[in-house]
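Below you will find the structure I want to go over with you.
The other protein chains are all here in position, but one chain of the complex has been omitted.
The letters A, B and C name the chains in turn, as written, and every chain counts its residues from 1.
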Amino acid sequence: MRRLAIGGRIDRSQPMEFTFDGRAMTGFRGDTLASALLANGVRLVGRSFKYHRPRGILSAGPEEPNALVTLGTGGRREPNLTATTVELADGLVAESQNRWPSLKFDAQGINGLFAPFLSAGFYYKTFMGPTRRAWMFYEHFIRKAAGFGRAGEEPDPDRYDVRHLFADVAIVGSGPAGLSAALAAGEAGARVVLIEQDFALGGTLLSDPQDSESAAWLSGMLARLAGMPNVSLMTRTTAFGAYDGNVLGLVERHGSGTADPKEGQARQMLLLLRAKSIVYASGALERPLTFANNDRPGIMLASAARIYLNRFAVLTGTRVVVATDNDSAYRAAFDLATAGAEVTIADSRAEPIHDLREQARRRGVAVRTNSLIANALGRRAVRAVSLSEPGGAATVRCDLVAVSGGWSPTVHLTSHFGVKPVYREDIQTFVPGKLGAGRFVAGAVMGGLTTAGAIEQGHRAGVDASAFCGAAKAVQQPVRLELTEIDAGPDDSPLGTSLRPAPLAQLVRGGYGSPAILPELHRPRRSGETSHAKRTRGGDEEGAKLAAGKAFVDIQMDVTTQDIALAHREGYESVEHLKRYTTLGMGTDQGKTSNFYALSAMAGLRGMAVPEVGTTTFRPPYTPVAIGALAGRSIGHHYKPIRRTPMHDWHVANGAQMLEGGLWMRPWFYRTSGRDVNEAYVAEMRMVRETAGLMDISTLGKIDVQGPDAAEFLDRVYANGFARLPVGRARYGIMLRDDGIVFDDGTTTRLGERHFFMTTSTAKAADVMSRLEFLLDTAWPDLRVSVTSVTYEWAAMSVAGPNSRDILAAAFPDLDVSNEALPHMGLLEEQYRDMHLRIIRLSFSGERAYEIYVGASLGNEVWCRLMEAGAPFGLKPYGVEALGALRVEKGHIAGPEIDGRTTLDDLGLSRMVGKRSGYVGEVLERREAFSDPARPRLVGLRCFEPGKQLHAGAILFRPNESLQGHGLGRITSVTYSPALDAWVALGLLAREAAVEGAEIVAASPIIGQAVRARVVSPIFLDPKGERLRG
Amino acid sequence: MHGYSAFSILRNGLTGQRHWRRAWRSPDPKSAYDVVIVGGGGHGLATAFYLAENHGVRNVAVLEKGYIGGGNVGRNTTIVRSNYRLDGNTQFYEFSMKLWEGLSRALNFNVMFSQRGFLLIANSPGELDTFGYRANVMKLNGIDAELLDREEVRRMVPYLNFSEKALYPVHGALLQGRAGTARHDAVAWGYARAADAYGVDIIQGCEVTGFVRQGERIVGVETTRGRIGAGKVGLAVAGHTSVLAQKAGLELPIESHILQAFVTEPIKPLVHHVVAYGADHFYVSQSDKGGLVFGGGLDGYNSYAQRGNLGVVREVAEASIAMMPCISRLRILRHWGGVMDMTPDGSPIICPTPIDGLYLNGGWCYGGFKATPASGWCFAHMLAKGEVHPLTAAYRLDRFRTGRTIDEAGAGPFTWLQ
Amino acid sequence: MLRIECPCCGPRDHDEFRYGGDASVTRPAYDDPDFEAWYRYVFVRENPAGLHREYWQHVVGCRQWLVVERDTRSHTIASIRFARETRA
Partner (left out) sequence: MADSSTMAGFEMAADDCVIVQFEGWDGAMAQFEAQLRRMLDGPLPNEVGETVRHDSWVVIRVAPRRFWLLGDDPLPIRDIDPELGCTLPLGEGRVRLRLFGGVIKHVLERCVAVDWKTLGEGRAVQTGLHRVPILLLRRSAFECDLLVPRSFSKSMTEWIADASTAGP
């Protein structure tokens, strides 16, 4: 294995240093990690999942099952990357995985000895005893052995980004079909985005020699496309998923090592591309062959060997056996021979389809027909292969086996919308199913075309896709690529005849090579057997001798032909059972090289046609996507947008401990009030009860309701009546859901005959708003009502306490805030100097209190004005914890009681409604269970055990009742009441037990406590409301 | 039943795995059965098993339109827990938990039930209060529960985000130590194999296209493999309950919604427990194979397409990094969607229907997997004895009419918010 | 990601909208006391695997409630109208 002195698409003037398992190596710009490793003579790159067998590089693309590496360290540690897609960067540090202590000597290689017992699904059959929890013991070791690389445990220091993109035509793939489609669509005048996962454009054209005609065609096309402003060419970008609405999920990776997070640059970018039409030109992936020890390092896809040679100038072997069942691999054979390798083709067919023998002869390539590869010899690197031939077995020494078992179209993305791929018997492969409007396919993904055909197809798809988007400028004829016979090799397409009949016989032969392992393997049901297939069966016995060793189907997950046979024997026959039972296709490569073989093998075993066994479902992503890329910018302080009230900065500057609620940041308590929340809230409660406190209530939902029918509307949406609310007065209101359960509560003030101002809870603000609009748009469009959210329009604060009126008067000396001018539930709306004030006398705390609303831009100013004017009256701020405690003392319900399960009657509010009818939720509120005597209703509870404390979430029982089950109810909210010097609580308690004066036990087994309390009125303080009136 | 054991593994290992037999037969349907169960998912297969095992009813067929275990039993995030607070749910899920604990041995099939503990993280003091309520209910019903403070949580799961600046800081957690995960496919296979051994016919590729009536009574089903008579018909087709019920003329309060699930590439052990967040939709565990399995909330609109939308993918990714910053560099290998029967209170329906001969097991929302054993147990009881099992007494269809709903989330009759 | 074409704002990602559920059920008049009618409106759902009439509100846009006809199997949208117009 060596790097050639000339050729390839690497830049020899830009050497790059990197390390692999600590060993320093050099590659060039334009290399992948895989090509650089090969150029440095590295064959052994990893260990397999289960048996820890030595593994080398199989492919040159994202389908790679073996060459998984970990890059980076610390927070940048990234496991399981395919070396075949990692762009080489200077200073890159790569490590092999799943081996200990080293890649060369892996202790778990011993698993191979136990292989006979570790067949598919063995763990379902054992590890069940001796005790019930025995599995936990075994599992510990199994988990340690599983997994590939190790993840970092530190936060990722790099940045990610998201961009929203739009296009008329999105084209996936930049091979001949994709480029041709892009040119046609570009000429038609469409906005085109061409997406290529590789860092170079060209797709399969990149595997042709640089001095070939196709290379010239490629550079010509790229030059033309570069000159089109309406065509954007994206490299290093993977279309990982196609989602409804023609939204393509793309991830763009930053080029080799250039992303600098300090500069704000993103390592990877999620692109959400909304395309009017999509052209899938995603090509095809070559299938490997299945034979004994087909996983040995040095066994490589024929197309990959050609790519390493022509694109990266790495000759991956000097004595090469090309094992194939189709013509396409001849191309690799010829190129390798031209580069100086000694090449033998082992063709399983009687004759290649095209006349290739003469070409082979001219290049000095030996062709052995009817030659089946049966076994690979060598452990850490292949040394020779055994071939099964009509005349007997032959052994051919080699250092590279280039294999080709035909091609599978890359249909993945086409099936993400739920369109199942369809099987084409004639070419024995799956092609895209019937796609929806605006989605087109071109090139190899359709099932085997020549390069000329791909160009033609791409051109047509480009024209059709543009026309679908209404871009229909005249388009020139496609730029053709006429390859001469000799340079083009077996066909004028790199895919060659690959997708034409032949692969299946070979696929099944993967089993024939090891009849002892697969005695009952049969061929899939097909019309007309070929004589070749009959012949190969005759070689079974001999094959058995040749093929000692495992024949892998899913090389990454260590699933063998034997495992498939076992799954069949045990009845795991449908393709999904097969996959789940054997773990086939479950690896990081998602079975890109194994699914088809498994499917046809199962079809053979069951004597069915392939599609009868099922098709595998392709799910996004096409290749794995970093979670960081999906989250993009929405991490850290951008995780969610935060809502701040106009007084936010004041709170923070004045010692508030903030608490998030519905994305609002609210003062929980002020550190100036106490050391911790428990000390602080009691101090803040005392202050409100004794002097006055100021609270920021800007987070309340606020809705402006206007119109001739506004009163009628509110009368319907609230359970209690609003039609007769006088102008200038406020009323507490409660809304139900349609099912009769309480939805939300708040107050609504009548500003004018046709104008109301509604407040809702902070938590339900958006839901209430949307519900009101729903009712107007869908149920009562005849009502002339306008509802508009004004939540962020107004700053709001509540000044509460005995001194609140004096403070208000001091802050706004010109306002008449006397009890007569502004009684309880009254409104004062005035332009006060430059401030439009809306003052509503409302109380949640039970003290005399005023809610002051002012335009948000003036909120902080008014707050400070109140604080200043209130200082002599003992005014200080208080937070939500104190508010929650004050309302408990007053028996006001809030979130813990309005929990989506309680009715008006449960909450003791049915009196508010009286005999009204015609409100939302009225009818279903009459459901029979809602009057069940066992149904809990709101009560007050007062602890009478000295030194003991009530706890939220305690379960309520009758005294002497055994403490088990669900009890009679629970405590919903609790507080220490400084006014009563007692622990008091609100609870929901079965109606039959909710007798005032009754003793109750509140059990909190989680803290090992049961406290006795008495059922009392939920209004602990000032039941007549004297403190808030007057 | 040919037993599974270390010995049989050894014997087969030495003889080329040749002596394993089919885990379940592949019979042609008979003309009639005592009980026909529609739906070869976890619940249907479990029902068949318990009909045979507990009640001696063995003339039973399970009809599956595709392959067994192809629905939600094979699409979920495999979490098993019993930390419910509402009367009806608490006992039912705990009964299920007890069955899980003996399931592998009962079935002679390792379902890999792994009791690694379920941590529900509280992100606010209020949430910790409600977890306290849950924990109390659990304790009072004989279920293990612990309430952990922030430092205790940190010691158990240090890789979570413990930053003071986090939008949703860790305030504590509710731990159920006996909760954990199981190998989802194995549950379907294990029940199928065990039921088959009792003579139950598991018929795959057999879609029910209609119901056979005699007067008002349902006496069989029409299928793609012909008419099959039945003494009783049990529906266990969660996700598609409405579609089948409609064929029987049964109206239901069920809507179908998509819940997505995600798995990362396999990595060496990182997450031992099952961790879930209360503040945003995110829950995660690590499979034995090494992938982190996680999920979020519903896609949010009626759907029968077994695929999810990209918006939810992004939301779940955002939440996952917020809660577990080191997850950022891991890569999602696959994401998929399951079709959930969502009910207006988030709880299931197991009951006789107003149609004679037809019994319903559905509406599992996203509680279906963990309920599998108890669901099968109780549904079998109903089919065998014609009476409702006490543990599913609350899961009546008429509860929406009477108001006896069991709404853990308190979200009300908006199925997509449950 | 569905793309929903709001009749007045144009095509948007579905996450600009709030889902409102089945639009084929008829809400009884606000003062209709018929229990059965309300029960059916709130709880009984056809839940079709096929064309589904459903409400969506363009919450970050014009805030109009829309009636969308969408296939629940393929997510193909057949029609979109303002909810107000569908009542005519």
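The criterion applied here is as follows: contacts are C-beta pairs under 8 Å (C-beta built on N, C-alpha and C of every residue); 3 or more make two chains touch, one makes a residue touch a chain.
Note that the coordinates shown come from a computational prediction; the quantities given were computed from them, not determined experimentally.
Visitor: The chain left out here touches which displayed chains?
Guide: A, C
Visitor: Out of A:N111, A:T645, A:T691 or A:T902, which touches the unshown chain?
Guide: A:T645
Visitor: Using the document's definition of touch, tell me which of A:R784, A:H824, A:R926 or A:R1014 contacts the absent chain.
Guide: A:R784
Visitor: For the chain not shown, which residue from A:P611, A:P823, A:G855 or A:G918 touches it across the whole complex?
Guide: Of the listed residues, the one touching the omitted chain is A:G855.
Visitor: Thinking of the whole complex, not just what is shown, which of A:K104, A:R362, A:R480 or A:H637 touches the missing chain?
Guide: A:H637
Visitor: Of the residues in subunit A, which ones touch the absent chain?
Guide: Per the touch rule, subunit A residues meeting the hidden chain are 161-166, 191, 263-266, 272, 274, 633-634, 637-638, 640-646, 664, 698, 704, 706-708, 754-755, 781-782, 784, 786, 788, 790-794, 855-857.
Visitor: Residue by residue, what part of subunit C touches the chain that was omitted?
Guide: The missing chain touches subunit C at positions 8-10, 12-13, 15-16, 59-64, 82, 84.
In this text, only the chains that are shown with their structure count from here on.
Visitor: Report the inter-chain centroid distance for subunit A and subunit B in whole angstrom, where each centroid is the mean of the CA atoms.
Guide: 22
Visitor: Using the touch rule from the top of the page, what residues of subunit B touch 2 or more other chains?
Guide: Residue numbers touching two or more other chains: 305, 309-310, 344, 401, 413.
Visitor: If you look at subunit C, which of its residues touch at least two other chains?
Guide: Only 1-2, 13-14, 39, 42-43, 73-75 qualify.
Visitor: List the residues on subunit B that touch subunit A in their complex, please.
Guide: Its residues touching subunit A are 4-6, 8-10, 12-14, 16-18, 20-26, 66-67, 69-70, 74, 86-87, 90, 101-102, 104-105, 108-110, 112-116, 124-126, 129-137, 139-142, 145-147, 158-159, 165, 167-168, 183, 185-186, 189-190, 204, 264-270, 286, 288-290, 305-307, 309-310, 313-314, 317-318, 320-322, 325-336, 344, 399, 401-405, 407, 409-413.
Visitor: Within the complex, which stretch of subunit C touches subunit B?
Guide: Touching subunit B: residues 1-2, 13-15, 19, 21-22, 39, 42-49, 52, 54, 70, 72-75 of subunit C.
Visitor: Using the touch definition up top, name the residues of subunit B that touch subunit C in the complex.
Guide: Contacts found on subunit B: 240, 242-243, 246, 251-256, 300-305, 309-311, 344, 400-401, 413-416.
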